[in-house]
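Yeah, one chain of the complex is gone here, protein chain that is, but the others are all in their spots.
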Amino acid sequence: MGALTWIVVLPLIGFLVNGLAGNTLGKRFVSVVGCGLPILSFLIAAGSVAALLAGGSTPRIETVFTWAVIGGRAFEIAFYLDRLSAVMVLIVTGVGSLIHVYSTGYMHDDESYARFFAYLNLFLFFMLLLVLGRSALVLFVGWEGVGLASYLLIGFWFEDPEKAAAGKKAFITNRIGDAGFLLGMFLMYYAVGTLDMDRINAAFAAGVPAGVSASLIGVLLFIGASGKSAQIPLHVWLPDAMAGPTPVSALIHAATMVTAGVYLVARLSGIFAHAEFASQVVATVGVLTAFFAATVALVQTDIKRVLAYSTISQLGFMFLAAGVGAYGVAVFHVVTHAFFKACLFLGAGSVIHAMSGEQDIRKMGALAKKIPITFATFAVSTAAIAGLPPLSGFFSKDEILWFAYGSSFGGSPWLLILASATALLTAFYMFRLLWLTFFGPPRMDEEVAHHIHESPWSMTGVLIVLALLAALGGFFSIPHFLEPMLPLPQIRPEAQSFHGPLLWIAIGLGVGGLLLAAYFYGNNAARATRLKPSFEPVHKLLSGKYYIDELYEAVLGRPLTWISEKIFLRIGDKFLIDGSLDGLAALAQRGAGRLSKLQTGNLHLYAFLVLAGIVGALIWSWRNG
Amino acid sequence: MDKVQLLLSLSIALFAIGLLGVIVRRNLLVMLMCMELMLNGVNLSLVTFAHQMGQAVGAVLVFLIFVVATAEIAVAIPIVLLLVKRKHSLDIGAYNDLKG
Partner (left out) sequence: MINSLLAGLDTLLLVVFAAGALIGALLMIVLRQPMRVATALISTMVFLGGIYGLLGVHFIAAFQVLIYVGAVMVFMVYVIMMLDPRDPAIQSRFSKLLVPGVVGFVCLIFVLVGATWKGAPAAPAVTREAFGLQQFAVAFLREYWLQFELTSVLLVAAIVAAVAVVKLNRRG
């Protein structure tokens, strides 16, 4: 088996071992297997990437087996390592391993410890299939698989019906997107005759194949991507997904799974480069999602919900970059986002751990001195997401803003305006979160206050590593690294001169957000509370998340339930199916009842019937010789 | 008509009359005797064929039919006795318990 296959298979082995034998083998064993195998995968991945770079970056293809041969076309299971998947695989295995280590501390007292690690490893397996797959088919298997793992992990504490419902919502919303993805896959196959993505890109590079609209494919694929990456209108599952344990939120709903949509667009950039309309859709939806989610995040009171909406918003940024042709920049933001968002989520987990399970930020405060490591790492990551230099978030966000304005492939001023407003809001609400959680007077119960303690080293160690990455990660320029295969778009001539000023504007936005947050939320949020009554209707709208869930329920949920009950249940099931079966049974019964009248018990009748039979048989044989 | 045809027709007639008797008579014992008549009709036809073809097979079969008829009567009569003990009637109309 080649190195790539090992990278993918090791977490699968972890899933099987922990899943089948974990309960009997004890928590220490589960931890060693559950964390060790992903770390091993990471090391092999690092080695493979090094080998790739040393070998001139020609993509490495490993075919595992041929899945099917249908009419002369073969569908193979193969893995593909080029620069893009190198970046992704390192992030997935690296950040993934860190989060596994964190989980040993966070989930330590949970009774389903082994099941948790089994599911985490399963997720890792599918995610690696997704990023290393050569064919869209393998990618799709990984795509569905991470959806499954997400469902299992969101509903991990399934005895609580709300949590189980959140898992269902995630899975179902994903499936709606997947319909689009499948249609896109069909079209790609129809156009090119293969599902191998490198070959698809090459075919499109030579010109759009006849009879196929690249934009149509692009839109369909983007529908799938918005399901997975929580863009409007399929974003509704991500906030509810916070019902799962915090490491799950960090790994799946911040660092890796939700970025699968961005990866998809970047991987199939060959198609999107020829699909102007689709790219415009991508960019527009992305920036609108970013703005919309940021507004909702302004008023959230659950620490994880703020981060969830923040994730949706940042994903919107990534799609904005991809929509204007700057695929490398989108991937750059994926990487930096993985660092600081994972750190933020895990930090939130640490806070929740310290607060004995409390998640409402209105009941926190004055934690900075009590849990210093958590505070420090959280603060660094907050600064990173706000875009303060020289942290990683500054570099990636600045690039996005620049290309949103200046790209000749769809960049425009209004994209920049919306994106900048979002950046300002991002900085604002993130610092609001920081202030309310860590500063000001303590607003918690006595009981809880007593128990506040710093988390164990398995958790804080990971936080420190991630914070360092969030701080320094920006210096490794991924767009440059990816440029040989994902060229950056040209800049519009009239926008050329704006590069310098934009840099300062970006810094200004970040600092401005910080100052505003300090202004309103310092001093125990005095000014914010004073301002609240005057903005009551807006506040209600935002707290209600623009009432989108209610809208879906009214427009889709209730009619579908009505149809299911009245038409399918009553007419289809009870009347047609049960009715026909009961009818057949009744027919048999009535028929038998009538036939039984033949048995009169009268011997004479029987003898007569024998006579009649004999006569009949003789006549018949007479006739037929 | 020649001998064989006459005897065959007689055997057919005996058989048919026996069957008719089973259908029309109500007395249990008379029905039994009509069944014996049917057997006799068959015996006659067997003997006729045996005579015609000159083989002993026919006679052998006739003898076996004798034995079977005897055994049949030996068992049927006790059954009739038991039935009559229960229903105290020889009329077949009393015996429609298997109706249904």
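When the chains are written out, they are named A and B in that same order, and each has its own residue count from 1.
To be clear about the criterion, a residue touches a chain if its C-beta (ideal position, glycine included) is under 8 Å from a C-beta of that chain, and two chains touch if they have at least 3 such contacts.
Keep in mind that what you see is a predicted model, and the values were worked out from it rather than measured.
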Practice item. Extract the touching residues of subunit A with respect to the undisplayed chain. Key: 604-605, 608, 611-612, 614-615, 618-619, 622
Review point. If the missing chain were put back, which residues of subunit B would it touch?
Key: 3-10, 12-21, 23-27, 29-30, 32-34, 36-37, 40, 43-44, 47-48, 50-57, 59-60, 62-64, 66-71, 73-75, 77-82, 84-85, 89-92
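Definition applied: only the chains that are shown with their structure count from here on.
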Check your understanding: If you average the CA atoms of subunit A and of subunit B, how far apart do the two points sit, in angstrom?
Key -> 90
Practice item. Using the touch definition up top, name the residues of subunit B that touch subunit A in the complex. Key: 19, 22-24, 31, 92-93, 95-100
Revision key, fill the gap. Subunit A contacts subunit B in the complex at 596, 599-604, 607-608, 610-611
